[in-house]
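Sharing a structure, written as structure tokens. Questions coming.
One protein chain omitted, others in place.
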Amino acid sequence: MSENLPDPAMRRSISIAMAGSGGAGVMTAGNLLLEAAAHAGYYGLMTRSSGPQIRGGEAAAMLRIASHPIEGPDDRFDALIAIDWLNITRFAAEIPLDAASLLIGDPAHGDAPEALRKTGARTVPVEFKKIAKSIPGGWPNMVALGLAAELAGIPRAGLEAAIGKSMKKGGDARKASLAAAQAGRAEAAALGPWPRLAPPEGARDARWLVTGNQAAGYGAIRGGVRFVAAYPITPATELLEWMAPALAKVGGALVQAEDELASINMILGASYGGVPSLTATSGPGLSLMSEALGLGVAAEIPIVVVDVMRTGPSTGIATKTEQADLNIALYGLHGDAPHLVLAPNSVADCVLTTQWAVHLAESLQVPAIVLSDQAFGQARAVLERPADVSFATRRKIAESEAPDYKRYALTGSGVSPMAIPGTRGTTYTADGLEHSERGTPSSQASDHLAQLDKRRRKLEAIDYGEYWADVEGEGELAVVTFGSCTGPVREAFARARADGLAARLVSLRLLAPVQPERMVKALAGVRRVLVVEQNHGAQLLRYLRAEYPIEAELSSFHRPGPLPVRPDEIHQQLLQWSRA
Amino acid sequence: MTAMPAVAITPQTFKSDVKPVWCPGCGDYTVLSAITKALAMLELAPENVAIVSGIGCSSRIPAYTTCYGFHGVHGRALPAATGLKVARPELTVIVAGGDGDGYSIGGNHFLHACRRNVDLTYIVMDNRVYGMTKGQPSPTTEPDWDSKLAPEGTGLREFHPLVIALASGANFIARTFSGDPNGTAKLIVQAIRNPGFSFIEVLSPCVTFRPEQRGWKQLVRPSPVEPTDDPARAARRLMTDDGFNLGVLYVGNRKPYQPAKAPSAKPADLEREFAL
Partner (left out) sequence: MKQAYAMELEAAERYADFADQMEIANNREVAQLFRKLAGIEGKHARQILAQMGWKRAPLGVQPLRWEGLEGVETGEHLELHYLMKPFHALSIALKNEERAARFFAHVARQDLPGAVRDAAAEMAGEEREHVRWVKQWIARVPQPGTDWDRDPDPPNVND
């Protein structure tokens, strides 16, 4: 892990978890730690976990802080800082520890549970409660924050900037928090020598602190979305909440709907009116939206639906991630209903992919489903500012008084100009019923075939360009994946290179319509393909087998959520496979 | 929004040449005629009017006009119309459908559309039956009406849409009868002019599955009282209403919902919030 660093005792990434219950304020501390790292120039990623209680439950903030851009979690945690041990074992599987880890807890709360001790981690007592009490207005979580910051090697200035910014109204509360944090930092000194984070490698100025949900919302607005219908659902709600004021600022509107059936139909209505529109939901909501998505396909109305995937099926585990909505995204509409399915492959990529989805939906007059997930949506990241991208084409609009206007005219490209209400001489009725070129309902076989061909032709006729997938690296071995597995795969590749193993990555951004020719090209010279995905049913593997003429030997690494996929899992798979 | 017509605007301006599928005698014919009359009276241009519907006999109506039409899925006309109107407030948006589409599968959206009070005019052609699917009870069907799906009747108290509309916040509530095309046309004009969510229930007989509804001619009457703007008084009237009082029954003064849309920033400005 320490490559070519000036001081072999330094490292490029450190992972720290903080846990506590009953109002301990672990999330607050975690966020401040991330912000401190951000102010100090580092990159980072924070995810959260909690018990089911609405209040007072156990919570864990899991951070990775790095001197270089990162896209996913590491294999293990260097430290678990527990303000108390109450019910902490629920997080044991999410916070892997080993003999090199520190298990830091308050002796006032007793010993660490056996499940954590048996990892071999070095137990370190720190009296958070007592220390906090000794500082007027001090809280244990701030002590823990200071300790964590020192462990991570975040300079004092960064920590103070973060605390100061979050407590602007400040005064005594700010002073007390700073003092408590300082006391925590002092505790870390007592731990002895500890590998520090290397200095940050990137350009300080061009970084963002952002969640995947925010990034997707921003991408949507950049793409031109100006109407959103919102129904809250974990873990997509924050995307909608971010968009409410953002849309208002750019002259758009957000309406809260009474259910997902309403939100999907609202955006169809708004888009029919000429305004690019979007909604965001998760698996259960997407199921409800199936019928109206089909209406969008049949009536050729562009919309974007962001599915922030969570563990399924049914209500599943709302606060955890999984990649198991591929099937419903691809196949969930009744009838033959070709449409777009895309998936961002990093938090930063949520901007580009959502923006691209809007562009494609508008150009092709078709619904687009964007498969984000909870691992992205609710992760808070410090990352390199994504490059600006712009897409030139827009919705093809019928001109006023167009002679003999036919809304669903059988054009060569399959895309027929769309009349926007308010335009004279081009009135028509958009219909889910099968229709003639004019849009009049028709049960004629010739019309049905002609319109089916049209709706498929328009998606197949265009050149999707370079964004269809990220294709990286060379080798006889390849990994095909999508979404949040991409980051761990990239990291696994970096490690495998150190072992002398070279592999190619194909991370699909455009999942539908299929791109068989491009895939053949991308896999030229590859003898074995490992398909990596986070679901129980190997959905991507089956899709690839069915739709892509892959000659190479196909193998699958797939497991369901809720635990994140980690680089070492992939690394081991690659090693195994390369030897076999 | 008034048009600058090159030709005079008449009801014929709004009639398309698509032939309705309805049975002769169907009440929906007069509603179509009343809508075209009303739009002509308001001197609107067809391109500035949108008619949004769901699924059912009544929902076929958009294609029979020369306005922009949206024939969506069953029960979801109101949200589609809401999205359209919020995105394009300058359009006149009319929502049309039947009692099954509007009060059963569309029931939830009905409540919230009344509540949200977006400037729409919702016309429900109520024939107390699911006509398109061949004669099942609807929420407004009488409890003892015999059908295949519910022999000897559902036994369920029927839905009272006007009461629900009032309780949910509709800003204009009226009832009319398809046997009164001119009265219906006038009512539609009033409803469109009234800001906010205007709800018109049209008693519209289904001559095929409920031929006895021809007898509604004898049962309807002009409402014996003037419209009120007092919700409590309206509530008392509507709770004792027998379903055959015609006319405007309630006119409220709630402000219509229309999110303000003057931009104050450019999209690129939004990223400042993320920038370190």
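Every chain is named by a letter (A and B) in the order it is written, and numbering of its residues begins at 1.
As a working rule, a residue touches a chain if its C-beta (ideal position, glycine included) is under 8 Å from a C-beta of that chain, and two chains touch if they have at least 3 such contacts.
Here the structure is a predicted model, which means the values were calculated and not measured.
**Q** Can you say which of B:C23, B:A150 or B:A167 touches the chain missing from this structure?
**A** B:C23
**Q** Have a look at B:N108, B:S168 or B:T208 and name the one touching the chain we're not showing.
**A** Answer from the full complex: B:T208 touches the omitted chain.
**Q** In the whole complex, not just what's shown, which of B:D180, B:E201 or B:E271 touches the removed chain?
**A** Residue touching the absent chain, from the options given: B:D180.
**Q** Give me the chain B residues in contact with the hidden chain, please.
**A** 19-27, 29-30, 33, 55-56, 59, 132-135, 177-183, 205, 207-209, 214, 217
Basically, only the chains that are shown with their structure count from here on.
**Q** Measuring centre to centre with CA averages, how many angstrom lie between chain A and chain B?
**A** Centre separation, chain A to chain B: 42 Å.
**Q** Would you mind writing out the residues of chain A in touch with chain B in their complex?
**A** Those residues of chain A that touch chain B are 38-39, 204-205, 207-210, 214, 218, 221-222, 226-227, 229, 246, 248-255, 257-259, 261-263, 265-275, 277, 291-292, 295, 382, 385, 419, 421-433, 439-441.
**Q** Residues of chain B touching chain A in their complex?
**A** Residues of chain B touching chain A: 18, 45-48, 50, 52, 62-63, 66-73, 75-76, 78-88, 90-91, 108-109, 111-112, 116, 259-271, 273-276.
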